[in-house]
Structures are given as C-alpha cells and as structure tokens.
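For reference, the structure is listed below as structure tokens.
Here the complex is missing one protein chain, while the rest keep their positions.
== chain A ==
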Amino acid sequence: MKKLNIKTGLQGLVLLILSITLFNCSVDKYKESTDETVNATEYLKLNEEEYSMFLELLEVTGYASFLNTYGTYTLFLPTNDAVESYLNTAGVSSPADLPIEDLQDLVKLHILESKVITTDFNDGKIATPTMQGQYLVTGASNQGGSSSIIVNKESRIVSSNIEVGNGIIHVIDKVLPIAKLSLAQQVETQESLSIFTSALKATGWYDILDKPVTYDQDSISSHLSLIAQTNEAFERAGFSSYEELEERYSHLGQPTNPEDSLNLYVAYRILPGLKYVADLVNSPTHSTEAPQEVIGIKLAQDSVLINEQTFDGVLEKGVLLNRDQSDVTTTNGVLHLVKNNFDIKKRFPTPVYFDPGDQPEIRRLASVFRIPGQSASFAKEDLQFVDWEGDDEIMYRVDTPGGGTYGHGYWADVMQIKRLRDGYVNNIEFTTPVIIKGRYKIWVSYRAAPNASPNVQVFFNDEELSRQLNFTEYGNTTQPERVLESQGYKIPVSPQTNRFNSRLLGIVEVETTGRHKIRFNAVTNAGQETWIDVIEFRPIEMDQIYPRFSPTGLVEQ
C-alpha cells in the first residue's frame, strides 16, 4: 500500500515537470538587435515635428536614403523654422518650386562625409569640406547675453553633438547660405572696394580671381585668399582714385606685366590656398602670388597684424586686419579686409648672426640667458623654434666671458648637444630669424672638441649644403686669414683662439624673406658634446670675416 502511494506520487511529479517544461516557455521574446540607435534620416522621421521640412528636402533631392546608410556623416540640420524662413526669402512656398540642382547643392552643403564634433571646431574652417565642395566656417557668437557656436557666421547651433548610428547631427537655426560669387565678383559687388576692383581689373588678376576651383594631380585645390582694402583705406594712404594708385605704383606703365610694381602690389595681396584668419594666425609668414614675397602675420592679443616685425632692432608697425569683415567665403576662396594700405617690404640682404641660444623661451629666463656660469636644459616641447629626433634634452650654457671652455664665443654662450648622433639627439632643426631674400654664405661657428660629431650634414630648407661639418676640427691661427677664408675656414672669434672654428658650408639662394629652417644631421657616431655657437648668414658681397664675434657682441677686429 505504502509502495503504491509513492509510485502515484512519483507519477504526479513527472506529470507536473512535463507540464511545466512543455507549456511554459513558448512566449518568451528575445531582443535581436544589439543597438537601437537610429540613423540620420530615421532620426528626422522620429522627430518630424521639428525637422519635417529638411526631411522633405532630403526626399525631394533623393538624399534621404543615403543619409540612412551606414557611414560617418555630420549633418547640420536646420529646424523647420529655419527652412521655412529660407523658403520665404527665396519667395516660394514649397521646396518643389525651387530648381532641383539648387536644392541638391543646398542639401549637400549641410553634410560632411566625416564625423565632426564641436570640440573639433576652431575659429576657421572645418577641416573636411562639405559634400557640396565649399568649406564651413565655425566660431562662436554672443547674442543677448547667451553664447552659442555658429556656423558660417550666421547659423547658431541650438543643439549639438547628437549621436546617431551613422554620425553626428548639429541642429542649426538658419539654413547655411551657399556662396555664389567668386572672389572677383565678391569684391566687385562692394561699392567700398571700387578702387581695389579697378586695380584687379587693370592688372588682369580679376580673371584669375574669377576662375572656378580646380584641383591639380595631387588634389591640391586652386583656392585663393585675398586681402582687399577699402577706398577709405586707400584714401588714408593718399589715393583718392584708381588713377592715382596706378600713377604711384605702375613704374613700367603696363599693369598687366607681372614685373610691373602695380601688378606685384596686387599679387602681394593674394595668397595661395584657402586661408581663413584662424589659418593665417597659425603661421608667422605666408607666401603670396608676388614671386618670393611673403607677408608676416602677428597676433597681438586678438588683433591680427600684417607685416609687423622687429628688424635690426627697430619695430616696424604692422597693419591691422579688419577681423569683423574678414573670412568672407566665396566660391573660389576667402576674402579678408585690411584697415590700412601696406607695401611689399623692399629690403636688401643683411647679415644674420643667428645665435641658436637666442630663443624666446631662453630669453625669458633672465637669470640664465647670457649670465656667466649659468645653464638650462630643454626638452623638445619647451622650445617652439627648435625641433629634433630623440627624447633627450639639449642644453643652453654660458661660460665665463673670454675664458673657461667656451667663454670665447659669441656672448660666451653655446647650445650644447650631448651626443649629436642617431639614438640621442639628431636631425636637430632650428628656425632662423627673418632672413631677407638674396644670396648668402652660410657659416657655422662652433667650439671644437676632439670627440664631437665628425660628419654632419647641414640642410637649409631641406636642401643639403655642399660641405659637411666636422665639429672635431680646431681652428687654424697660423695661416693668413684670407688664405684660410679661400679654403672655407675662419677664426670666428676675437680675441682669436683655435678652440673656435668656423666652416663655410655653402652658398644659398634665400628665396623668400622670412624665417627659414636649418637642420643638422650627424651621419657617424659621436663620443662627446657638440657645441654650436653661431650660424651666420652673410650676404655674398659682404666681408666674410669681419665683424668677428666676442663675448660682448660683434667686433671689427
């Protein structure tokens, strides 16, 4: 009896288990996707109350589907209000009333083919062009106390960095305008630029500034940047009409001739490449269409100055860029305005005695710079105008003037490279002070040392100079100095000592006035410090020995 009970109990249990396992689990539903982030077009559909108009544009132009494919896009998305006010301005009630090509261009101007978030923005163009081809310019502006990021100077970003499956969306409150005018046309349409327009036309630059953008075989674009000036600025410089300008500058009487000064005057205001103000301030010099002429750019607080530099100890005042009216995008470039007239700086070659220890960061160390017995070490990132391979530091050292190890040199200081060789510090490159264009002999003066680097190639603007440098070679004080000079040697210091030697490395043609690069590359080993005193650029027609260097400056003995 008992046994039977257990059996029925068991059967019941089996039944129970069966019923649980068979009938229980069938309705479970699993999520099959791993990510529910929608793509751009889908995002617009989900938020139709705000973005239906742009969605309509996408659909009309046929771009809705590709913006829903996987990829990395950035979409500048105008709100409904923005699109409506754009249509109102265009005088139509529905997108269908506009030519399809215009709409396509417009939509493509709002899309970049890479992901760009707002932290990548600066004061200038976004590095990637739009699909339309034109670049977008970013910035920030303050209206009524609240600031926001703006695109193309007018559209405020109202909601930024919305992550969607195929990129990023920034919502803007105004449709981005397409630039329709070329640089030439843009200048011409402005009444206040009439004198400048006449000059452009007379010199033939008008046509060049009117050409559409092309790309060469290296896909470098033909964008140009133009620095124009208003009639008012001309007037301040004493030109009340174009004729007066031509009178003053056109020395050949043929403005179209590239050698005519008026032509050069205009060419000097045209910079190759698409350079917004933010690009201008990133480099101290920019080449121009005037052959071998550069303009200098200096940033003083937030003012941008053209051609302000200290030359031969004299400060030459620069010309202010009109920042508010600059950065005008055109189809083939960007237009800037300058507040005053400026000229090509006409200069004749002057010697440059470049003391590599004279770096702004070292000068700042008043207790070290040219103070006897002091020294300081610098890592690569400490010195903005010196760069090298290797992680080791270089040292600035000052000795007792006229004594010690290197106290006989120029200002008694040297730049010390502990080992100028591969694996330590090599390929050390200095940015020179401003050198005026012309032909120069390059001399390098150094403190000789028996185990310093014996074979050093020297490159000027990446071109190797004809001679190599041997830092172990001592000076020769017995030979007559002119004989030595003819062999490419001299004693650079006064009073003379054989510890210091100078080697003529070659003659270079400096093609643009500006700062250049000189690089030292050791090709063999070194077992000792290398000490560089002065890098000399002497115009070829100048005396190559005098003045000499002394611990207190230049001397004629």
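Heads up, the rule we're going with is that a contact is a pair of C-beta atoms (placed from the backbone, for glycine too) under 8 Å apart; a residue touches a chain by one contact, two chains touch by 3 or more; residues count from 1.
As a working rule, contacts and distances are computed from a predicted model.
J.: Refer to UniProt and select, among "NADH-quinone oxidoreductase subunit N", "Permease", "Putative outer membrane starch-binding protein" or "Transketolase", the name of the complex member that is left out.
T.: In UniProt, the chain that is not shown appears as "Putative outer membrane starch-binding protein".
J.: Would you mind spotting which of A:Asn47, A:Asn80, A:Gln104 or A:Ser159 touches the chain that isn't drawn?
T.: A:Ser159
J.: Among A:Ser65, A:Asn88, A:Thr118 or A:Thr214, which one touches the chain that has been omitted from the display?
T.: A:Thr118
J.: Using the touch definition up top, pick the residue from A:Asp35, A:Glu191 or A:Glu381 that touches the left-out chain.
T.: Per the contact definition at the top, the residue touching the missing chain is A:Glu381.
J.: Can you tell me which of A:Ser141, A:Thr256 or A:Thr524 touches the chain that was removed from the display?
T.: A:Ser141
J.: When the complex is taken as a whole, what residues of chain A touch the one chain not shown?
T.: 117-119, 121-124, 138-142, 145-149, 158-161, 277-279, 281-282, 299, 301-302, 323, 364-368, 371, 376-379, 381-382
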